[in-house]
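All protein chains of the complex are present and in place, except for one that has been dropped.
== subunit A ==
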Amino acid sequence: MTDTYKNVDVAEAAADHAAEVAEAHEAATIAGTPKHPIAEFWEYFTENKGALAGLIFIVVLVLTALFAPWIAPHSPIEQYRDALLVPPAWSEGGTWRFPLGTDDVGRDIFSRIIWGSRLSLFVGVIVVTLSLGAGIVLGLMAGYMRGWVDVLVMRLMDIMLAIPSLLLAIAVVAILGPGLENAIIAIAIVVLPHYVRLTRAAVITESSKDYVTSSRIAGASTSRLMFNTILPNCMAPLIVQATLGFSTAILDAAALGFLGLGAQPPTPEWGSMLADSLQFVQRAWWVVTFPGLAILLTVLAFNLMGDGLRDALDPKMKR
């Protein structure tokens, strides 16, 4: 019984807190000039500690990728024949020459992970740019023009959604042949429907609003209406989806790499570093552990940041 009441109390306390916060915000607004939207957004975003941690990790990752040649102690593809499967520095037999140990052909795992951050971020940027760009255009067309364009585009997207993304990506790679570029194209195609649907839904909501009508009456051209009037007001969900899209892209590229269908050896890609590692589970855990940890932390960081952005950008969540 007490449990239930406690929950009611918690809910009430939360509601009270929300009301207080709202009042505080109101008071602040009345007292001084209203906050700049970016400042307000930043306030909401930093309230979420997880999102902030994600952002910090991503900033560090980007810096690592940019300065990889200066940070990495070794070349990612140089094979030290005298140091095969050396364990990490802190365990027995390890040396600080290879902080995270070496793989079966004597490559420094630490350096490969550092260089791998370039590839993963590169995959993320290209996939998100391609799918976001194409998704916005298709979604705008479907949502603004409606009619047969809408039906055609959305049916196509429904079909694509019916096939699981990894399977579709594998099919595309089977057509184009294995390799990092083809994996990127495959993933960009696979995630496209999400952007198209989001854009279309937002465009349909916005199109019926007064500011669009008045802009049309003022004589704005169709393309101006689509890209300059409507699109900027549809960006919030797309920004969130794009952030989460980074994590999907990195995860799928790693999965393809693991299956031998993505980046090819000796490219230091996190997923393909794990491709042949099953044979080492018995004797060299470090070969298996660190590349996967890099994938997990990166994906987690983007997911945390995406969740934080959603809370900060979604007006319904604002108290």
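To be clear about the criterion, a residue touches a chain if its C-beta (ideal position, glycine included) is under 8 Å from a C-beta of that chain, and two chains touch if they have at least 3 such contacts; residues count from 1.
Everything below uses one rule, namely that contacts and distances are computed from a predicted model.
Asks: The hidden chain: which UniProt name fits, "Heme exporter protein C", "Carbon monoxide dehydrogenase", "Dipeptide transport system permease protein DppB" or "Acyl carrier protein"?
Replies: "Dipeptide transport system permease protein DppB"
Asks: Tell me which residue among A:Phe98, A:Trp115, A:Tyr144 or A:Phe258 touches the hidden chain in the full complex.
Replies: A:Phe258
Asks: Which listed residue, A:Phe45, A:Phe122, A:Phe227 or A:Trp285, touches the chain dropped from view?
Replies: A:Trp285
Asks: Would you write out the residues of subunit A that touch the absent chain, in ascending order?
Replies: 1, 3-4, 7-8, 10-11, 14, 50, 155-156, 158-160, 162-167, 170-171, 173-177, 247, 251, 254-255, 258-261, 271, 274, 277-278, 281-282, 285, 288-289, 291-292, 295-296, 299-300, 303-304, 307
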